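Note that this is a trimmed complex: some chains were dropped, and none of the rest were shifted.
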Amino acid sequence: MFHHSSKLQYHVKVDKPDPQFAKLLQQAIGGIEGEIRVAMQYFFQAMGARGDDRIRDMLMSTATEELSHIEILGHAVALNLEGAPVSLQEESAKDPVVNAILGGANPRHLLSSGLSAMPVNANGVPFDMSHVYATGNIGADMLANVTAEAGGRTLASRLYNWTDDKGMKDMLAFLIARDTYHQEQWLAVIEELGGMKAALPIPNSTPEEHEAMEHSYYYLNTLMDKEAPEGRWSSGPSLDGRGEYTVKQQPEPLGEEPKLGRAKEKSGAQKEQM
Amino acid sequence: MFHHSSKLQYHVKVDKPDPQFAKLLQQAIGGIEGEIRVAMQYFFQAMGARGDDRIRDMLMSTATEELSHIEILGHAVALNLEGAPVSLQEESAKDPVVNAILGGANPRHLLSSGLSAMPVNANGVPFDMSHVYATGNIGADMLANVTAEAGGRTLASRLYNWTDDKGMKDMLAFLIARDTYHQEQWLAVIEELGGMKAALPIPNSTPEEHEAMEHSYYYLNTLMDKEAPEGRWSSGPSLDGRGEYTVKQQPEPLGEEPKLGRAKEKSGAQKEQM
Amino acid sequence: MFHHSSKLQYHVKVDKPDPQFAKLLQQAIGGIEGEIRVAMQYFFQAMGARGDDRIRDMLMSTATEELSHIEILGHAVALNLEGAPVSLQEESAKDPVVNAILGGANPRHLLSSGLSAMPVNANGVPFDMSHVYATGNIGADMLANVTAEAGGRTLASRLYNWTDDKGMKDMLAFLIARDTYHQEQWLAVIEELGGMKAALPIPNSTPEEHEAMEHSYYYLNTLMDKEAPEGRWSSGPSLDGRGEYTVKQQPEPLGEEPKLGRAKEKSGAQKEQM
């Protein structure tokens, strides 16, 4: 069950409201790198977690923290929209600041939300829940979470680089720090469960006889005019310890040419296809 | 530039066509765990790759292979739909096999595609390209790729477990194998670039002064009636080597209660808000 | 800031797991009548609330409760999926119960989520955040909330009618009760602010001179072969107390025929249009 306390997890101050930056911040709320995504992803993973109870608790606990991050950012957006113009007066019509509202801002902050945050990204596209990655496989899910946090910290860093507002930089520095920890937290779960080698290949419960293992360890070079690049992936023992990496240059098809024959009667095709 | 040869990368045989399995296979084509996704994700990552040219080549090469996997699965769907009924005849109306077409199959395989594959998932929801994760940060992108392959192999294993068609099991065993390699291929890129420790936290180019590092290494326990779970994440040196993990039990808010005051005039609010 | 305690807001028991009902329950999680929607709607309204602080508190408080409802329903879905088949064995292939998995269940519960809840509706369509209605106008927002709760209670009643599982009926009876209160809670806010008459027309801050009031109080009958239906809407004082309702039968257009003339050069039209 969820509870709420009235103060924000971290303080939010905007020194100079900027409706353009309000638009950019939306990416951290409703973008695929954003906080709605991680909150919901961890929440749904928690509800489907089977096995080690510690992981379920961590997922629910961090989901709860991410909800608080939405709250932080939502307030930051609203503060950046304070004082934004709602009317195109004669005198300000040629003022670049007013024009910027239309040009660089999200017009729906004015038209649809009454100068507050929306669950959309920096293009105004609403977040959709297909981005909640939750497979029920703890290995796949932890990797999805590290990925989400890596994207999140990349975004927060770019926002930090962009703005020159001291209050916003302070808030972003906090979010960058939490994204650091969360990246490592989910990787640490993999460590705790035996490490990456033991986890691979995911799912590690798939029996070897379900796998055509002669195809499991070669790099397939489909580039016709280039040699395969060499590296950790092209030779040496495999990361899962089950094989040895090789390279397949200029691969030949192993299958046949697909043919479907004529169309079935009454299937709605043209006569010429039947 | 892309080229095509007429044979499939791997042979596709269906012993007993099954329109229900055709519907399940769609998840491997148009699902978020599917082949369109990885093909397009690697393709767009390749087009934006900066830095080590080997990685760009790998991304483009594997994108190309994944296109061939779409082709394999698309043929498998069509073969599973061979002979599916297109008409509700009196005699077959109570036949469970015919009913299964409507019940367990995707009706749009009949109504919309003329008995062939579609770029949709097992619920008939079209793939949308927001799932192409490509940040321009090679660390975040490699993790997104491992995640995608982990999801893909989990799905392929579930499809393998479900079906009892020998031809389909053979095809899936091939795809499981390739997903094994691709998981490790992208992890091997991280190894090649210095390993996970050096990569963390992503992006590793963010200066430490952009980060409120006092918040970078604690597990935040938002669960009110439980102790924080202990593990690799709660104590010991951090995975990035920059700090030491601790736990923050029962966290207090660090910010203030957010207040927006009265609504601006002409902002479309109710009078009572102004 | 959000917190979590480990027990569910209400107890969840499933007497006989039913993967078909798991699919139906998804509508109450990820449908437009579902709990993600109200949780997020109240959350975003709270973050943008201006004016009376009590309303902001209520929005945040009830958003928090709705998050707990997601948790209840997510657990109910997982319990209904306990024991669902993951393999099509020879012997069970003709078993209608197994077939029902494919026919009446959501195949992604098996393929994608590992037998647990997903943020999708009963058709498997992911929830998208465009359904978070939050205008910043407290009148419009309260009505959107009553609407959401009315849809929610209608859905919960239909689920109650459908199932014969005692545990599920118990859980749904709780949700029906909370939807009762929430409908009235948001209407009570309108009462508290002066009642519906004072709230109308929303926004009540729009000056009368911005409105062509000669068009504000007639029912327009666009049906050519029928009289306008009579009722509270067709005569008598208007609900906002500003006018008197009338009926306009067989309306005439007040505007001109629209004409755009020829296409601009270089606008990509056909020559014949220029």
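Letters A, B and C mark the chains in the order given here, with residues in each chain numbered from 1 onward.
Definition applied: a residue touches a chain if its C-beta (ideal position, glycine included) is under 8 Å from a C-beta of that chain, and two chains touch if they have at least 3 such contacts.
None of the values given here were measured: they were computed from a predicted structure.
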Quick one: 3 copies here, how many in the whole complex? 6
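Simple rule for what comes next: only the chains that are shown with their structure count from here on.
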Centre-to-centre distance between subunit B and subunit A (centres being mean Cα positions), rounded to whole Å: 11
Can you check how far apart subunit A and subunit C are, centre to centre, with Cα atoms defining each centre and the answer in Å? 26
Which residues does subunit A have that touch at least 2 chains other than itself? 3, 5-9, 57, 60-61, 64-65, 68, 71, 75, 78, 114-116, 128, 130, 135, 137
Parts of subunit A lying in touch with subunit B, wherever the complex brings them together: 3, 5-12, 32-33, 53-55, 57-58, 60-62, 64-65, 68, 71-72, 75, 78, 82-83, 86-87, 114-116, 125, 128, 130-131, 133, 135, 137, 139-140, 143-144, 146-147, 150-151, 153-154, 157, 160, 169-170, 172-174, 176-181, 183-185, 187-189, 191-192, 196, 200-203, 205-206, 210-224, 226, 228-233, 238-240, 245, 251, 253-258, 260, 263-264, 266-269
Can you list the subunit C residues touching subunit A in their complex? 1-9, 30, 36, 40, 43-44, 47-48, 50, 57, 60-61, 63-65, 67-68, 70-71, 74-75, 78, 112-120, 126-130, 132, 134-137
Which residues of subunit B touch subunit C once you look at their complex with the stated criterion? 20, 23-24, 27, 31-33, 96, 100, 103-104, 121-125, 155, 158-159, 161-164, 222-226, 251, 253, 255, 258-263, 265, 267-274
